[in-house]
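Missing here is one protein chain; the remaining ones are kept as they sit in the complex.
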Amino acid sequence: MNTISVADELVVAGRRTVPPSHARNVLTVAHRELREAVRSRWFILYTVAFAVLGLGVSFVSTAVAGGTGLSGFGRTTAGLINMVLLVVPLMGLTAGAGSVASDRERGMLQYLLAQPVTPGEVLFGKFLGLAVSLLACLCLGLGTCALVLSWQGQPTRPGSILWLAGLSFGLAMAMLSVGMLISVLARKASVAVGTAVFVWLVLVFVTDLGLMAGVVSLRMRIEDLFLLSLANPVQVFKMWSLHAAGTTLDVLGPAGLYAMDQYGPRLHAIFAACMAGWVAVPMVIASVTFSRRPLI
Amino acid sequence: MRRSMCAILLLACSAGGRPQPDEHPVVSPASVHPLGAKEAALPTGEIGRRIAAAADGEVVEIGPGVYHERIQVTRPLTLVGRGRPVIDGGGSGDIIEITAPGVTIKGFAVRNTGIDLEQENAAIRVLAGNAVIEDNVLEDVLFGIDLRESPGSVVKGNRIGGKLLDIARRGDGLRLWRCDHALVDSNIVHDGRDTLLWYSTDITVRGNSASRCRYGLHLMFSDDVKIEENVLSENSVGVYLMYSTGVELTRNQLLNNRGPSGYGIGLKETDQFSATDNLLVGNRVGVYIDGSPFSDKKPGEFTHNTIALNDIGLTFLPSARGNELTENNFIDNIDQVSVAGRGDLSGNRFWKGDRGNYWSDYTGYDQNGDGVGDFVYESQTLFDNLMDKEPKLRLFLFSPAQQAIEFVGRALPAVRPEAKFTDEVPLMRPVPARYVTADNRGGSGFLAAAGCVLTALGGGIVLAVTWPSRSRRTASGGEVSGLTLVFGGVR
Partner (left out) sequence: MIRVESVAKRFGRLVAVDNVSVNIPAGDSVALWGGNGAGKTTLIRCVLGLLNFEGRIQVGGHDVRRQGKLARMQIGYVPQELGFYDDLGVSEAVVFFARLKGLTLRTTDGVLASVGLEGHGRKRIRELSGGMKQRLALAIARLGDPPVLVLDEVTASLDACGRRDFVSMLTRLSGAGRTMLFASHRIEEVASLAKRVVMLENGKVSAVLDTAEFVSRSCPGSVLHMTLRPVVRNQAVTLLRESGFTATLNGVGILVPVENEQKAVPFRLLADARITVDDFELIPAAQLGTGGTTGHAESEIHP
């Protein structure tokens, strides 16, 4: 009994009746999410993997140029884009998928939502926190690559690494958004992560292979091909980063030429709109669903 | 009349045949018209009066100033600008017309021609032989220097800037029509249509640069042409050789020539040519070979060229045969060698004796240390093969799906495509370059800065979150991170 000393007056700053604003709650949740993410194992794992892969890609491509000191759209940028295409969607999707579902499974979500917060605040707070942690991860990975490359004297087009970082972040946000939608809909954390990996496979491999089959077997028209590929955020990222890295899209053959001809200067806006759509739409669906049924 | 002539010409070219010059009526591409026939001629100005007053062979010096007049040089004179006098065409018609042989025009700035493509408004039009056009600056011109039947002429050290019109409405920066034994040296052409040689023999084109044009250098039915040390960048095509014989390309740089038919060097039914020590970087297609060499008198020789970082290093149309490629560097082209459509490269050789080419994607090794790989280099990636057959598939370049297909191609011999060609003696190391490398390392410092910014941003976030600031730790040990300062928190 005497281990407990109950104070008659709790030391509190006084009773409040007005709940904190949306923004404040979102930031509170985001801050906590960010702290947890940065301390977590996956963050360190992804950051290290990203930097190591990036450096590997860069070194291989520098070595292959055979010391001729040539620059251009070489395998460095292409290799980095390729690596981002593979790794970043996986990062975003799994980070998002793990967010809500595992909290729900462990009962944390119920406890959190019993506080004066709305489900929307929790969801957007988590999104913000995870997005910032992904940003840190990408910046560390690509920044290390850039530093080592510049130390090696590798010539690269000015700005392309910044573009790559920015666009990778965009892709990460889009994938995070999809991941959070999966998380909101899934009943179990394991199901959410499994679904996320499946979606990753679909976006990264299956849709492209399907479109390729369509091109070869159905003689798909170029404009259809281009429009369909705009539906895949991974393809959008690829085209956009090629476009932004100072290369014209004619690298991508007839479809790229068509895009340049048809849309030319509007391509940046088109790609941005597609990417923004992939960030916004899943998040909006997720927040509507989550607000209606936070606990399933 | 004029239109129908052009139409005939166009038809002849597009038919892909090989019409001889003699089959054409001998007229210049646009009929010669006297100055001022259409445009209201400006009153004869000071330069005109000086020319009229000069004796044959005299040197007429023109002082600085802006002269609004059209100039006709009808007698052999040397016209020299001192202090770069400006001759302004006022936006219509031609500006200088030379009708006498042996005229020299030197040191002028000529600007502002008309934009009538049918009249072919030109800054300097030469209609007689042995002209010397040197050290002039041409700005805002439809056609720059247009030489018609001016054998033995020299065009040297001029700078020619075209009008920033849509490519279909531009004129040629420099054009030689039936000008044998001419020298084109150290000119800079930008924002024009083509630099063009028609029906001209024994020409040297040396040290010029052309950028942002359609064809950096275009040969039509021109024989015995030496093309040396030119830098042709960011055009649709760097050098396009058509129906010409005896062309030597040496130490040229062909950089970033892109677009639907972006080639570094395009060869169409050209014969007895050689390309040596050229640098081809960042083009959509490094070398495009269509029906060349035309005869079997001499193989098409490609030696010591560096073909790097192009989307496609070398494209052969299936009809192309008789080329020999030795000691070239094929570095990091997305597709090293392709055959457009179906076909094979059996009529071309990729090695001679014991020397092949350097291929950056060669995976073999060299046990005996003779500098030559112990295994054959074969180009046979599945995706390359698919792309050759269906160019639309290029859209999926750099995607993981492409790698998946390559992986399948390597893992399953059943789907592995036939090798397009083989190099029996691939080189282990690149052949030392003999061109002057353009300095394009400027990005390195920027890269370092970008790297610093990114690392600082990422590290900053992590540190702010994980590094609790000592002074703000609460008595009971509640850790207050740096980020709390941003997000708020315990106060």
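Here the chain labels run A and B in written order, and each chain numbers its own residues starting at 1.
The rule we apply is simple: a residue touches a chain if its C-beta (ideal position, glycine included) is under 8 Å from a C-beta of that chain, and two chains touch if they have at least 3 such contacts.
Please read all numbers here as calculations on a predicted model, not as lab measurements.
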Touching the absent chain when the full complex is considered, from A:117, A:165 or A:204
A:117
Please pick, from A:23, A:108 or A:213, the residue that touches the omitted chain in the full complex.
A:108
Residue ranges of subunit A at the interface with the undisplayed chain
1, 3-8, 10-20, 24-25, 28-29, 32, 36, 39, 106-108, 110-118, 292-295
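Here is the rule we use: only the chains that are shown with their structure count from here on.
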Quick one: report the Å distance separating subunit A from subunit B, using the average Cα coordinate of each chain.
40
Which residues, counting only subunit B, touch subunit A once they are in their complex?
256, 258-260, 262, 281-282, 284, 306, 308-309, 311, 329, 331-332, 334, 358, 360-361, 386-387, 390-405, 429-430, 433, 437, 440-448, 450-459, 461-462, 465-466, 481, 483-484, 487-489
Residues of subunit A touching subunit B in the complex:
24, 27-28, 30-31, 34-35, 38-39, 47, 61, 64-75, 78, 81-82, 85-86, 132-133, 135-151, 153-159, 161-162, 165, 204-205, 208-209, 211-212, 215-216, 220, 222, 225-226, 229, 234-235, 238, 242, 248, 250-257
